[in-house]
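All protein chains but one are shown at their positions in the complex.
Our next item is chain A:
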Amino acid sequence: MKTAIIFLTSLFMVTALNAQPHKKRPLSGRPPDMVYVPAGLYRPFMQQGDKSGRVQLQAFYMDDHAVTNQEFLAFIKANPKWAKSKIPGLLADQNYLEQWSGDYQIGNPAICNSPVTNVCWYAAAAYAKWRGKSLPTLDQWEYALSFPPVGLPKNRSVTRYILDWYSNPTPEHLAAVKTGYQNDLGIYDLVGSIWEWVDDFNSVVESGDSRSQGSLEKSLFCAAGSQSAIDKSDYASFMRFAFRNSLKAKYTVRNLGFRCVKNIN
């Protein structure tokens, strides 16, 4: 209950902050299947930003759904060097697109409209670039999640929703996009179906070297404490950060996909 209160309080704060004057939602120029995310302040799970712990974010557009197998297939057809048999081992591990039957075939109509998973960070970033977009930063992604959910029972916090998601076995086929969790901006499935790549998922991308010894990593392991986390009972956030931290850019995971954002100048 306490968690729920803390969580709702923080939601309220974000909402209140968002209520501050910001650029009105532009009526034109919104790319198809993307949602306008207004500028605002958000409080990251891990301590950073100014003294108040808040980070100012500019407005941006975010895909309203995770990239699907079908959509990713179009990318592969246009950019064959990212096909299963062609991608170098340096860029993707051997489970890359393992759910597909061939280089240019999904082979399973049931998953065409489901999120594409088993994609490495490199391929996800290449897809985003091909679409004239980019991968969301960690802050952008978490900020988008901080908007209130639609249609959750009153006594069910987002944290709660996420914890319940984890305690159900992974389904054989992932559900089609836009059938699950929705927030009040109109963004679907940020949680409840898959994990999603973010641009700066950990520092490994920059260094290309072995695991960093940064404070984030330390805060995620036993005995190192979790002093930098703002809400230590926000287990759902801990899990997302732990998950991201276990990744390397070439990794592919059965329940890890992505969506794109487009920054507004």
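A few comments on the model shown:
By our rule, contacts are C-beta pairs under 8 Å (C-beta built on N, C-alpha and C of every residue); 3 or more make two chains touch, one makes a residue touch a chain; residues count from 1.
Methods note: contacts and distances are computed from a predicted model.
Entry comment: the absent subunit's protein name, as recorded by UniProt, is "Copper-containing nitrite reductase", drawn from "Sarcosine oxidase, subunit delta", "ABC transporter permease", "Copper-containing nitrite reductase" or "FAD-dependent oxidoreductase".
Of the options A:Phe60, A:Trp197 or A:Tyr251, the residue whose C-beta touches the omitted chain is A:Tyr251.
In the complete complex, the residue from A:Gln56, A:Ser101, A:Thr170 or A:Asn263 that touches the missing chain is A:Thr170. Contact residues of chain A toward the unshown chain are 1-3, 93, 95, 159-160, 163-164, 166-170, 211, 217, 219-224, 226, 233, 235, 238-239, 241-243, 245-247, 251-256.
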